[in-house]
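Have a look at the structure below before the remarks.
For this view, one protein chain was removed and the others were kept in their places.
Now for subunit A:
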Amino acid sequence: MKPASALPAALKDALIAAAVSAAIFIPLVALRTDVGPTGALTLRTRWPEAALLVGLVFLGRLALVLWTGRRGLRASTAPGPWTQRLQQAGRLAAPAFLALALVLPAIPGVDRYWLDLGILVLTYVMLGWGLNIVVGLAGLLDLGYVAFYAVGAYSYALLAQEFGLSFWVCLPLAGLFAAFWGVLLGFPVLRLRGDYLAIVTLAFGEIIRVVLINWVSLTGGPNGISGIPRPSFFGLPFSMAGGEGTFAGFFGLEPSPSHRVIFLYYLILGLALLTNWVTIRLRRQPLGRAWEALREDEIACRALGINVTTTKLSAFALGAMFGGFAGAFFATRQAFVSPESFTFIESAIILAIVVLGGLGSQIGVAVAALVLIGGTEVFRDLQEWRMLVFGGAMVLIMVLRPRGLVGTRTPSIALGKKRAIGGDLVGEGRG
C-alpha cells in the first residue's frame, strides 16, 4: 500500500475502532452510579476518563494500522519459522524446565513464598495435563473438570478424618473415586456431542459443588472440613517438636517449617510428572492414538472397529483420576477444604490453560500454566490492572495463535523423521 493512500484508510479504520470503543466505554466507564449519603443512588459521570480511553484506542489503532498495514497481524496455525524455532528450543527447554523445577528448592534466595508459588503453578500444570487428556487428545469439551478435583479433595479429607487413613493410602483411593465419578458422568453424557456435552459437564460441576454445600452432615456444608491431616514423610510427621519419630528428628536435622513445604513441592512435582509420563506413553500407544482419532473423526473410528463409548470413557476416567490426585494433594496442602475452592472459575482457568497452551501439547500446557498462574502472582503489584493485563494477553495470544502457543501436533510414530503437523489440519473435536 502506498503511503499516500495509507493515511486516509488508516484514519478511517482508527475512527471505526474508536466508535466501537466509545460504545463500550460510555456505559461502562463514563456513567457510574454511586450510593449517595442518603442511601439513594446518584449518577456520577466520568467523561474525561472515557474520552482518554477512546483516544488511546484511536491512537493505538492508527499506529498499528500505519505500522503493519491493514492485514498486518495475521492469525496463524501453521508451523511457521517461529514455531519451528520454538520446537527446537522446546527440545532443550523441556529438560531445562524440568531441571529448574527439580533444583528450585535448593536455589539460594528461593524462600517459602517462591516455593508456595511453585506448588500452586505445579498444581495447575497437573490439572492442565489431566484435562488435556480429555479436551486435547480425545476432543471432549469438559467445562466441569473442577468436579473431579473436588471429589479427590473431599475423598481425601473424609477418608483421612473418618478412618484415619494415611495420605499414601488415600491418594490412590481419591484418584479411583474421581475416576469412578468420571465414568458415572460419562455413561449418560458421552452420546452428546460438542456444545451439549459442554453444558452437561458444566452442570455436573455445579451439581457436585451444590451437593457439597448442602450435604452438611457429611461435608460440613459451607464451613468445609478443617484439620485435615498433613502428609507425613512415609510415616514420619513433619513436626516442630523435633522428637524421635519426626522427619527432622529421624534425619538429625534442625526442625524447620520449610521441610514440609519442600516435601509438598516435590510431591506435586512427582504427581505432575506422573501425569505427563502416563500421557506421553499412552499417546504413542493404541489407546492414545484412538483418542486422537476420535477427535479427528468419530464415524471413521466406528467403521474401523473402535468402540467409541469405552474409548471416550477411558479418556474421561483417566482425566478425572489425575484431577482426583490433584484434589487430594490440594486437601493435604491446605488442611482445609470448602466448596468455595471448587467454583466454575476454576474449571474455566484450567480450560484456559489447556486452550492457550495448545490442545494436546504437553509443553504448551506447562508454559501456559506458568504464565497464567505465575503471571497473576508476579503482577500482584499492578493490583486492579492485573486482570486487564491478563485479559489483554489472552486476547492477543488467541488472535495471533488461535490454536494456542503450540498449535502443531507431533506424530506419535514415523518411519523417518517426525515432522510437526499444522494446526489447521488437526481436528478440534466436536465431542
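Going forward, contacts are C-beta pairs under 8 Å (C-beta built on N, C-alpha and C of every residue); 3 or more make two chains touch, one makes a residue touch a chain; residues count from 1.
In this section, contacts and distances are computed from a predicted model.
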Among "ABC transporter ATP-binding protein", "Chemotaxis protein CheA", "Acyl dehydratase" or "ABC-type antimicrobial peptide transport system ATPase component", the UniProt name of the subunit that does not appear here: "ABC transporter ATP-binding protein"
Residue among A:L41, A:L92, A:A106 or A:I299 that touches the chain left out of view: A:I299
Sole residue of A:I26, A:V183 or A:L287 that reaches the chain not shown, by the stated touch rule: A:L287
Touching residues (missing chain, whole complex) on subunit A: 278, 281-282, 285-287, 289-290, 292-293, 296-297, 299-308, 314, 409, 411-419, 421-422, 425-427
